[in-house]
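Here the complex is missing a single protein chain, while all its other protein chains stay put.
The chains carry the letters A, B, C, D, E, F and G, assigned in the order they are written, with residues numbered from 1 in each.
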Amino acid sequence: MVDEPLVIAGQVFSSRLIIGTGKYETYEQNARAAEAAGAEIVTVAVRRVNLTDKDKPLLVDYLDPKNYVYLPNTAGCFTADDAIRTLRLAREAGGWDLVKLEVLSDQKTLYPDMAETLRATELLVEDGFKVMVYCSDDPVYARRLEDAGCVAIMPLGSLIGSGLGVQNPVNIRLIVEQSDVPVIVDAGVGTASDAAVAMELGCDGVLMNTAIAEAGNPILMASAMKHAVIAGREAYLAGRMAKKRYADPSSPLAGLI
Amino acid sequence: MVDEPLVIAGQVFSSRLIIGTGKYETYEQNARAAEAAGAEIVTVAVRRVNLTDKDKPLLVDYLDPKNYVYLPNTAGCFTADDAIRTLRLAREAGGWDLVKLEVLSDQKTLYPDMAETLRATELLVEDGFKVMVYCSDDPVYARRLEDAGCVAIMPLGSLIGSGLGVQNPVNIRLIVEQSDVPVIVDAGVGTASDAAVAMELGCDGVLMNTAIAEAGNPILMASAMKHAVIAGREAYLAGRMAKKRYADPSSPLAGLI
Amino acid sequence: MVDEPLVIAGQVFSSRLIIGTGKYETYEQNARAAEAAGAEIVTVAVRRVNLTDKDKPLLVDYLDPKNYVYLPNTAGCFTADDAIRTLRLAREAGGWDLVKLEVLSDQKTLYPDMAETLRATELLVEDGFKVMVYCSDDPVYARRLEDAGCVAIMPLGSLIGSGLGVQNPVNIRLIVEQSDVPVIVDAGVGTASDAAVAMELGCDGVLMNTAIAEAGNPILMASAMKHAVIAGREAYLAGRMAKKRYADPSSPLAGLI
Amino acid sequence: MVDEPLVIAGQVFSSRLIIGTGKYETYEQNARAAEAAGAEIVTVAVRRVNLTDKDKPLLVDYLDPKNYVYLPNTAGCFTADDAIRTLRLAREAGGWDLVKLEVLSDQKTLYPDMAETLRATELLVEDGFKVMVYCSDDPVYARRLEDAGCVAIMPLGSLIGSGLGVQNPVNIRLIVEQSDVPVIVDAGVGTASDAAVAMELGCDGVLMNTAIAEAGNPILMASAMKHAVIAGREAYLAGRMAKKRYADPSSPLAGLI
Amino acid sequence: MKITINGEPHEIEQGLSIFDLAATLELAPDKIAIERNRSIVPRSTFAETRLCDGDHIEIVCFVGGG
Amino acid sequence: MKITINGEPHEIEQGLSIFDLAATLELAPDKIAIERNRSIVPRSTFAETRLCDGDHIEIVCFVGGG
Amino acid sequence: MKITINGEPHEIEQGLSIFDLAATLELAPDKIAIERNRSIVPRSTFAETRLCDGDHIEIVCFVGGG
Partner (left out) sequence: MKITINGEPHEIEQGLSIFDLAATLELAPDKIAIERNRSIVPRSTFAETRLCDGDHIEIVCFVGGG
């Protein structure tokens, strides 16, 4: 049995692990982590160019947009308008229309503002963007986002950068069951088993940044995450054994001497 | 950074996943699962030959002892004497002295009888066996077993065949911290993330049977487990990020338009 | 140290446990459960009177509105308009303006429709109602509901009637930390420890129905819940001990013989 | 339905909460906590009298042995012989034969040494003691201890003083199912819900020290624990509702306007 | 004349008031609330409010609910 | 004349185009996007787009982010 | 003469060796282990080991197990 590939807005991906490009010691380390993770998509931020320091290294010189799908995000945007403005600049800069939308509520929780997020999604779809949406695990809003035409639903496992894993597996499961577009857990993964758990719930992929960038050895953790996502996906497709209250021997009872 | 291989009683293994050979629909399915799992060691039971049905398939014709290290177990033994008798026959049949000891307490829980298990370990070591011991997660007994000369400590994650995962991560962690021989979680793994969790605790390997054999698709689950064990191991070696109570942005706050 | 009482919209309550009045075998059993729970508030539904069967028992004949604060809910309403219409009838029927709003999304999950819920809250507050709102555990919407003038925020622990306990303690904690009106976990409690956990997070109260009504012995479970809510509240106020990775003796090390 | 009282070695107790007397700021605080907990049994240590400081306060002057059953423990003993010697002195000092045995393995984990614990139990029973035994959650050893004549089995929830709650509910449940003497979770409780969880598993009681003594407000936490134990006990006796994967409405679907 | 009560057609005589209707249906006025053609009829006006042909009446009360 | 670039005031000579500006700032046009007074300037029009006194210019590029 | 194999009574002729027995039972000697009256018979001695009346024989092999 072979798994069908991940398809987002018509693009086919063999990797189900998307990684961020923030918080790494260097872009060089970032590039090695991306390679170890087997990632095909990397999220990137849009910021003002540095006019004072010309020699500052550029992301594109380490992670070649020819080899990685750049997924511009709107991290740091707290209104639909800021997010849309940011993504229009991103589209101009990179020429891509596949984007990651996040409209945040406050600096302390970075929890998505779902009303603004839905509004921004509608406007961006209208404007021709293919929108992957960072969202809460509210299954009702997940449905609205899909109705609004987003190409991927990306509910948080737990707060951005918290590493607390999937807090509410029930909601993630409900979203997976009802969605026709890919569901990708975004934010909250802290270690490999967290990523496996997310995939075992039936998610189509996982997006993470801090879990790799802030690991003791980011390159090795990137590889761990690659395997964890495959493990969780295959376990979901294989179908796990039933849990039992008591023991059940694995060796035959017959033929004992 | 490259992981050192798993060394048990001087033998070097590149795989950290040991699988059982019970409960499969056929030996042929079993063999394909072993291959998908990348297993180098398989546990086997010792039973009376079938005198009536000569054409009954033989395990050795599907899993070649030249390609897999056969690890004879004592499943079904409830006394030290039965276990020792069984393993002596196994040694004669296969010519191997690396064995898996389990001395069980009762049919309902298959929980190890630690007093008998320790006694059997001492006698088997005395008799020249290299003993891998299925045991409870009692760190005190784990120490005694190591003092008695066992070559691997194999605490249960949860009851054999229950699929309830690692019930007591604290005890497993304590055993890992104190042990100089490999610690391999034996029994209890239900799905991929359970195996990853066990490895993230610092275990040297995982042994499982039902989780693969009773999965909807055993071959695919075997592959899932292979990746899960690698994922958990690498995550342990890499060192996970710290958990945080609040959010922590992955994109720079500076340079926002 | 004495706990301050629960104050909702100016009304003072000594009990922090609110119970529903659905699913009981009889209203008589319901009344005994309410007494065992020490409840001061009971939620009630508004439905068409039964014109055919005049002898059908009436709730008010078993749970006297003079002894219990009736909290009319909008269970079964899937739009703001239905909810408002229902609560206006409730106000006319009972003369009370303290109400429980729930605007649901679908029959399968009964998850709150937060956009409609916020809209209904604004209209009801405008109309002079004191609104206690069943909501998701989205901290952003919780803030909006408080800004809209609701008198209590009632996030779900898990799906109504599921008995899965508090799925996302992090979000509940965030809501508690930010709210100036009482936070009452509504829905999801399955057994006593679930209620204690909710209160230990700092919630001001718990609302439940199924956990009591569908217990083997509803009266006894009602009493269990009364104690669980007090236990969780006092533990929260007392402040729990720190968790430790290793042991810490309770008896003095000095003076051993 | 009324719960039958807790009976230990023929003595009848209405409280199911046993508390320790260590780690309190003062014996006076200790006494107030014992009262708030509604405890009838308190564990005490046996130590050399202080010959230098005559004015040192005495436990018996604050917790009157006439009002509380003193349960002498063997905390700090790492061999059966030390434990037996300590309890013989305790019996002489107090004239009581109901004792708490603990034979520990090492200072870091204070994990029970089960082989020595069983040996000590046999000798103490032989010597006429009524032995309540602190033990691991190994169901096989729990059975042996009962066969040896102990009057109560007291498995650890987690390491002494760790506050990590019940780590292995499956084993505790197995011990409860098989035991004819009271099963009392000893050690590991950190907050109220932990105690409720232990009782919901069917335990006959809970013994704790640090969770109360090291709480911010020990007196209030003692009261919280009193309620938590009652809550968990009643929930166990009442029988909890079934868990459901989806929602289940509490209000009637019929009669909607 | 014909009116609808709680979704069911009913035949009643001319000139009945809401109060009369409640009485006919043996409903205690203080335990119910009534909507007439989507607008609430205050209990204080039950007596003076006359029913007209084609009225849609909703009569509700409190029942057990979560 | 005076313009604002990324929030900072800059003094530049008359008649410069966006393209000239990028050149002056040593920025590779294909790695940036430019907003002029809140509306995007397509890269294809960099050369013909002349800067005016008081223009507010935003110049952005991709940086690492989660 | 009568012997017991794996708990079942068997009638065999005089003077058979363990080796002969395995052959009769069509068992490959290298895939089995044999116990005679509770003590193991080394494979190397199959041929010279003669069975006696009343012997209790256990013949085992490896089967799938966890």
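A few remarks follow.
Operating definition for what follows: a residue touches a chain if its C-beta (ideal position, glycine included) is under 8 Å from a C-beta of that chain, and two chains touch if they have at least 3 such contacts.
Note that this is a predicted model, so its numbers are computed, not measured.
Remark: the absent chain touches shown chains C, D in the intact complex. Residue D:V60 is the one among D:A9, D:V60, D:L123 or D:L256 that touches the chain not shown. Touching the chain that is not shown, out of D:V46, D:V103, D:A152 or D:V170: D:V46 (per the contact rule at the top). Contact residues of subunit C toward the unshown chain are 249-252, 255, 257. The chain not displayed touches subunit D at residues 20-24, 27, 30, 43-49, 51, 54, 58-60, 70, 72-73, 75, 85, 88-94, 160-161, 209-210.
Just so we're on the same page, only the chains that are shown with their structure count from here on.
Centre-to-centre spacing of subunit E and subunit F amounts to 72 Å, using the average Cα coordinate of each chain.
For subunit D, the set of residues that touch two or more other chains comprises 109, 111, 159, 162, 164, 249-252, 255, 257.
The residues of subunit F that reach two or more other chains are 6, 35, 58, 60, 63-66, listed in rising order.
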